[in-house]
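A short worksheet on the structure shown next.
A protein chain is absent from this complex, but the other protein chains hold their places.
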Amino acid sequence: MSFIAHLINGISLGSVYALIALGYTMVYGIAKMLNFAHGDVIMIGGYVVFVTVSGMGLNPLLSIIISMAACTVLGVTIERVAYRPLRGASPLAVLITAIGVSYFLQNVALLVFGSDTKAFTNVVTLPNLELFDGQLVIKSVTIVTVIVSIIIMVGLSLFVKKTKIGRAMTAVSEDQGAAQLMGINVNGTIAVTFAIGSSLAAVAGVLLCSAYPSLTPYTGSMPGIKAFVAAVFGGIGSIPGAFIGGILLGVIENLSKAYISSQLADAIVFSILIIVLLVKPTGLLGKKIQEKV
Amino acid sequence: MKKLSKTTKNNLITYGMVILAYIIVQLLVSTGHVSSLVQGLLVPFCTYVIVAVALNLTVGILGELSLGHAGFMCVGAFSSAVFSLAFKEALPSGLRFFLALLIGAAAAALIGFLVGIPVLRLKGDYLAIVTLAFGEIIKNIINALYLGVDSNGLHFTMKDALSLNMEEDGMVLIKGAQGVTGTPNDSNFTIGVILILVTLFIVLNFINSRTGRAVMSIRDNRIAAESVGINVTKYKLIAFTVSASLAGVAGVLYAHNLSTLNALPKNFGYNMSIMILVFVVLGGIGNIRGSIIAAVLLTLLPEVLRGLSDYRMLIYSIVLIAMMIFNWSPNAIFFRKRLGQRFVGSKRAKKEA
Partner (left out) sequence: MKKKMLSLVLAGAMTAAMLTGCGSDAGTETSDAGTETSDAGAETSEAATEDTTEESADTAEAAQSSGGTFKIGGIGPLTGGAAVYGIAAMNGSQIAVDEINAAGGINGMTVELNFQDDELDAEKSINAYNALKDWGAQVLDGCVTSACSIAVSAKTAEDQMFQLTPSGSAVECVANDNAFRICFSDPNQGAASAQYIGENGLASKVAVIYDSSDVYSSGIYEKFAAEAANQSFEIVSAGAFTADNKTDFSVQLQQAKDAGAELVFLPIYYTEASLILTQAADMGFDVTFFGCDGLDGILNVENFDTSLAEGVMLLTPFAADATDDLTVKFVTTYNEKYGETPNQFAADGYDVIYTIKAAAEKAGITADMSTEEICAALSQAMTEISVDGLTGEGITWDASGEPTKAPKAVVIKDGVYTAM
C-alpha cells in the first residue's frame, strides 16, 4: 500500500515538473535557447495570483487569466529586451543573458514582495479523492495538474502541427535563415513562442504553488532546474517527451527517497538521467540528428 | 623582437599583465592604499581566475559546454582540506600546502577523467546537462558524507556522525552538511598569483602544443579530425582532465582561504558553475586573457556595489545583461568595430602627419 502511496505522490510531483518542462521544451524547440529564466517567470506568475486572490479577493479563475496575461507580457518583454539583441550571437551568450534575467526577476520579487514566505491559497477547491477508507489520498490538485498537463501537451502538439503559426515555428526551429527567406517573420514567430511559453509558465506557477503552497522569490529556481532536467530526460524539444520526462522524474525522485536514501535522492535522480542519456543520447523521445560532413 | 612569433608575444603579454598587476597590488598594499575589502578579495580573485582559465580550456579550446566545473572545484577543495586538517600539526605549512595542492589537483583530475569517459560521448546541450548533473551528484554526496580518523584508521559513513563508531582519540574530518571546519589558512595572494602563472603556463603551452592543436581540430570539425587519424576520445579526455584538475587547484586555494568549508548550492552548486561560465563567455570564448579580466571584474563588481544595499544584486543582474548584450550582440559588435576603426584610423592619420 505504501508503495502505491509513494507512486501517487511521485506522479503528483512529476505532473508539476511535466507542466514546467512543457514550457521549457517549447521555447527550446523553437528558439534553440535554454531559457533559464523560465522558473522565475513561474514565480512571478505565482505572485500575481497570490496578490490578486489573497490581496484583492478576486475569483481564482479570473486571477489565473490575469496572471497568464501578465506573464505573457513579461515573457515577450524579456525576449525583446534581453534575447533579441543577441540573435545570431553564440548560444552561450544567450544562455548567460537568461541567467542574468533570472537573477533580475528574483531580485525584483525580493524588493517588491519581500523575502518572507507567503502561504499560497490552493486554487483547486475540489475535494481530495480518498480510496480504501482514506488509506490512499489522491490530492485534487494532482488530478487537475495531470489533466491540465495532458490538455496542454495535446494542445501544443496540435498547435505546432496544424496551425499556420505553428508550422512557421517548426520552420524557424529547423533553419532560421531559410525560414526568413521563405517569408516567415522570424522575430515575430519567436516572440509568439515566448508568449505561449510564458503563459504556460503562469499556469504552472499556479499549480506548483497550489500543490506546494509556499511562495518566495526563489520558489521557481529549483523546480525550474528539475523541469529542465525532465525536459532533457524526455528529449528536449519533444512535447510528449517533456510530459513523460516530468512524470518519470517525479516518480523516480520519490521512490528513491522512499526506498534508497532521502539524502541522496538528487544524486540518484541525476545518475539515472546520465545513464539514460548514455543509452539514448538525445533523451527518451528526442530526434536523432544526422551529422553531416 | 622580430624573432618572437605572434602567439609567443601574445602569451608574454598575458604573463606580463598578471605579473604587473601583482607588483602594482603589492606596492599599493605595502603603502597602505588598499582597503581591507580588496585585500580580502585578492585570494578569491586568484581562485576565480584559475577556474575561469580552466573552464575556458573546456569551453573555448575543446569546444564543449561544461556546467559542472564547480563540482571539480569542490572535489579539489574537500580532498585537500581533509588532508591539511589531518596533518595540521604533523607537517610544516609550506610542505603541507604543496602536498595538499597535489592531492587536490590529482583528486579532481581523477574525477574529471572518470566523468569524462562516459560524458564526452554526448554533444552540446546534452553534455552540458550531464556535467551539471555530475556537479550536483558530487555536491550531494559530499553533503551526506561523514569522514573521521582515529587510532584505528579512517572511518566513513553516509548516515551521521554517530555511525562513525570512532575511538575517543578520533577526529571528525568531514561532518556531513557541516563540512570541514578548521582548515589551516595557507592560501595567500603570492601563492595565488604563482598558481595563476602555473595555470597559464600549462594552458597556454597546451594550446600551442601538438595535443592542443589536435584538440582544436576536433572542436572545429570532429569528422574531419577523425578522418586524418586523430583519436577523438583520447584528446577530448586529455583536455577535459587537465581542465578538471586545474579547477581542483582553484578549489584548493578556495578551501585554504576560509576556515570553514561547506558544499552549499551557492559555492559548489550549479549556480557557481554558471558563474564560472559567465567569466568565460564575458571574457571571450577561447580568449584566456579575457577570462582573467572578466573573472576579476565580475568578482569585484558585487563588492563595489555594496553601498547600494538593497539594490545591489538587482543592479548586478542589470549590469550582467547589459555587458552581455554589449559584448555579444551582432549590432553592438558592428558598432564597436566602426568605432575602433575610426579610432585606429585617426591614430594612423596622425602618425602619417
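Order as written gives the chain letters A and B; numbering starts at 1 within each chain.
What we mean here is this: a residue touches a chain if its C-beta (ideal position, glycine included) is under 8 Å from a C-beta of that chain, and two chains touch if they have at least 3 such contacts.
Note that this is a predicted model, so its numbers are computed, not measured.
For the options A:T77, A:S115 or A:T163, the residue in contact with the chain missing from this view is A:S115. Touch with the chain that is not drawn comes from one residue among B:N185, B:S227 or B:N331, which is B:N185. Screening B:P92, B:G229 or B:G307 against the full complex identifies B:G307 as the residue touching the chain left out.
Looking at B:S66, B:N143, B:S273 or B:S291, the residue that reaches the missing chain in the full complex is B:N143. Listed by residue number, the positions of subunit A touching the unshown chain are 2, 5-6, 9, 12-13, 50, 54, 107, 110, 114-121, 128, 130, 134, 137, 139, 212-214, 216-218, 222-223, 253-254, 257-258, 261-263, 265-266. Those residues of subunit B that touch the chain absent from the view are 6, 10, 13, 17, 20-21, 24-25, 28, 33-41, 44, 136, 140, 143-144, 160-162, 176-179, 181-182, 185, 254, 257-262, 264-267, 269, 289, 293, 296, 300, 303-304, 306-307, 309-310, 312-313, 340, 344.
In this section, only the chains that are shown with their structure count from here on.
Chain geometry summary: the mean Cα position of subunit A and that of subunit B are 31 Å apart. Put simply, subunit A touches subunit B in their complex at residues 34, 36, 82, 85-90, 92-93, 95-97, 99-101, 103-104, 107-108, 110-111, 225, 228-229, 232, 236, 261, 263-264, 266-267, 270-271, 273-274, 277-278, 281-283, 291, 293. The residues of subunit B lying in touch with subunit A in their complex are 59, 65, 118-119, 121-123, 125-126, 129-130, 133-134, 136-137, 140-141, 143-144, 158, 223-224, 270, 274, 277-278, 281-282, 285, 310-311, 313-314, 316-318, 320-321, 324-325, 327-332.
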